[in-house]
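The next block holds one structure in the form of structure tokens; read it before the comments.
The complex is shown incomplete by one protein chain, all other protein chains being positioned as in the whole.
By letter and in written order, the chains are A and B; residue numbering begins at 1 in each of them.
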């Protein structure tokens, strides 16, 4: 059984960007706060903390989720990929390059979530048309209004065969 | 909540035992409702969360013309299920019109059935009068700028909406909820699973403390039933329904032999429009009858100024959707 040995605390072993991390945390700590406050991986952003903006999107066992409504404890034994894990060697993922080229952001705050979501979108094979991209990227809010440029960036990579390494 | 215990048992019986034994314990599946209410809005209190997300209640199977969906199957998994794609397109439409892909990857089918209302009077600790949160305290929403609220099954005690899309399609299809608790297993039709707010808006369904949903059975319709789920909302995506309709018709020689109609965005529970179905059955599939069905479906609504428009909008949507599934409109 997973769970606590100390009242209100949980031990979590999780693969973050390919690296095994073991933490003893307050059971209330979300995956998002674990990344940001305990692992200093602040690339993943907290925009609403209630699952409504997508800024905290990460991949959990390869699927996109909002990390703000996921307990760190729920990730025990699982794999997490964040924006910091997308370009581990410093070489940008094709989507990251496309976001720069197409100006798919302004303030940049939603960008990590957008890109992680887009990585999953391509893997889900849901970038077949602009309409499909728009629908399945709608879980990621952008208040600067970069949507058309984000769609253009994803469209380009999808047309090039998905950008999967 | 000064501390929270997190437990992750490996067996269903163990999970049930943990929650049954502790009045302050609750199940945690996808977390999209529970963690929001517990940690963020702070309107529910649990000392222990029992994570059932990895229990062997995942996946689907077909037995005797019924699709059995494990309770912790995610919305995305169910939407991608081959049987759902082929035999239950309306369920898939409902699934994919809800939330975002991220949330659908987390949210489970059992959790979707048990999702709590989005009413911001319920979800805000600053509001004192909420019968759902504090029975007997009143309902502040009935005098507020309520828009995302119910008009059917509602009353001055509570106008909180059940905001699920999936459940609307499932009630239309006579889904049955599989339940397991300390006293064993039982099955309840989804149409009887929810409890109208009445005098006790805090009681939302028939589950007793410690009982969990283990699966949902969806009878697979015979060929020839045309069905559609249509959702009306302000945004083009990622918003709860203002009004939605799950409609299905079987038409033989111009006459309706099977009619199913359920509504979302309007009910305190996923709303099966029984009277409208009764009216349609045996009649011609024409606009006049669709209009009559829409009238009947919205009979005796309880509205507040912000929700009055939903009556007409729901009626229009019903007519439009029935026309579509009858083949009169593309």
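Here, a residue touches a chain if its C-beta (ideal position, glycine included) is under 8 Å from a C-beta of that chain, and two chains touch if they have at least 3 such contacts.
Operating definition for what follows: contacts and distances are computed from a predicted model.
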item	value
Identity of the absent chain, which is to be given by its UniProt protein name, from "Peptidase", "ABC-type quaternary amine transporter", "Xanthine dehydrogenase family protein molybdopterin-binding subunit" or "Histidine transport system permease protein HisQ"	"Xanthine dehydrogenase family protein molybdopterin-binding subunit"
Selected from B:126, B:223 or B:288 as touching the chain missing from the view	B:126
For subunit A, the residues touching the chain missing from this view	26, 28-29, 33, 36-37, 40-53, 55, 82-84, 86-87, 92, 96-97, 99-101, 103, 105-112, 115, 130, 133-135, 137-151
For subunit B, the residues touching the chain missing from this view	1-3, 39-40, 42, 118, 120-121, 124-128, 140, 143-145, 147-148, 232, 234-240, 242, 309, 312-313, 316-317, 319-320
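Just so we're on the same page, only the chains that are shown with their structure count from here on.
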item	value
Length of the line joining the C-alpha centres of subunit A and subunit B, rounded to whole Å	28
Contacting residues of subunit B [partner subunit A, same complex]	1-10, 14, 28, 31-32, 35-36, 39-41, 49, 51, 53, 76, 99-103, 105-106, 235-238
For the subunit A and subunit B complex, residues of the former touching the latter	1-4, 7-8, 10, 26-28, 30, 49-51, 54, 57, 60, 63-66, 69-71, 73-74, 76, 117, 120-121, 124, 126, 134-136, 138-140
